[in-house]
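First the structure, which I've put down as structure tokens, then a few questions once you've had a look.
Let's look at subunit A:
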Amino acid sequence: MNLLELLGYFNYWVFAIVLMVGLYTVIAKINLVKKLIGLSIFQSAVFLMYITMDKVEGGTAPIILKGMEGNVFSNPLPQVLILTAIVVGVSTLALGLAIVVRIYESYGTIEEDEILDAD
Partner candidate 1 sequence: MIETVVDILSWFLLCTGGIFVLIGGIGTLRLPDFYTRLHAASLTETMATILILVGMILQAGLTLATIKLLTIMAFLLLTAPTASYALANAALQSGNSPNAQQRDDQT
Partner candidate 2 sequence: MDLTPHLPALQVIVPMLSAPLIVLLKPRGLAWAGATAVALLSFAVALNMAIAISDGAHYRYDMGGWAAPYGIELSVGAFSSLILLIVTGAAATALLAGRASIDSQIEPDRQPMFYAAWLLALAGLAGIAVSADAFNIFVFMEISSLASYVLIAGGPNRRALPAVFKYLVMGTIGATFYLIGVGLVYMMTGTLNLADMEARVGAVDDINPILVAAGFITIGLALKAAVFPLHVWLPNAYTHSPHMVTVFLAACATKVAIYVLIRFDFFVFQSNFDWHGSHFSSFLMPLGLLGILVASAVAMFEGHIKRLLAMSSVAQIGYIILGASFVTQDGLTASAAHLFNHALAKGGLFLAIAALACHYDDLRLDRLAGAARSMPWTSAALAICGFSLVGVPGTAGFISKWLLIDAALDQGPFAWLLVLIILASSLMALAYVWRIVETLYKKPAVVQPSSAGEAPLELLLITWLIALANIGFGLFPQFPLNLASAAAELLMGHAL
Partner candidate 3 sequence: MSADNAIVLALCVPLATAAGIQVAGRISDNLREAVTLVGAVTLAWVVWGMLPALFAGERPAVMLGELLPGVALAFEVEPLGMLFAALASGLWIINSVYSIGYMRANQERKQTRFYTCFALALAATMGIAFSGNLITLFLCYEILTLSTYPLVSHKGDEHTVRSARVYLGILLCTSIGLFLPAIIWTYHVAGTGDFTLGGILEGHIDGADIGLLLALFVFGVGKAAVMPVHRWLPSAMVAPTPVSALLHAVAVVKAGVFSIAKIIVYVFGVDFLFAAPSANWLVFIAAFTILAASLVALRQQNIKRLLAYSTVAQLSYVVMAAAVLKPLAEIGAAIHMVAHAFGKITLFFAAGAIYTAAKKTEIHQLRGIGKRMPWTMAAFTIGALSMIGVPPTAGFVSKWYILAGAFQADNLVAIFTIIASTVLNAMYFLPIIFMAWFAKEPSGSKDHGEAPLLVVLALCLTATLTLGFFFFNGPVIELEAQLFQGATQ
């Protein structure tokens, strides 16, 4: 398992770990803002997985300048998907935070157990 081999799988393991950290935060923490932070980490891990797919060894960013038709490029498709996914993540986050602000105004707290007791 030489160095390159190790890095080959290292990306996926980091993806797995960060995904699990995000999911754990969402499930275990009861503070609503902390849940949203966990959610954004959870989504970022998925972006990392997609982008590790597109790397071609010795390839550069898929921008084919005039003189560079010849050499190897990385795969542009996952990048397009992730551009969309990042903005989806931010939109969901913005909506989530708006709801958290409204919850704080009507319940006075953003801890899930206190909210459940209030009703």
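Candidate entries met the following condition: all candidates are chains of the complex that A comes from, given by their letters.
The working rule: a residue touches a chain if its C-beta (ideal position, glycine included) is under 8 Å from a C-beta of that chain, and two chains touch if they have at least 3 such contacts; residues count from 1.
Predicted, not measured: the structure shown is a model, and the values here were computed from it.
Novice: My understanding is that every option belongs to the complex but just one is in contact with subunit A. Which one, out of 1, 2 or 3?
Specialist: By the stated definition of touch, the match is candidate 2.
Novice: Enumerate the contact residues on subunit A facing candidate 2 in the complex.
Specialist: 19, 23, 26, 32, 35-36, 39, 42-43, 46, 49-50, 53, 77-78, 81, 84-85, 88, 91-92, 95-96, 99-100, 102-103, 106-107, 112, 115-116, 119
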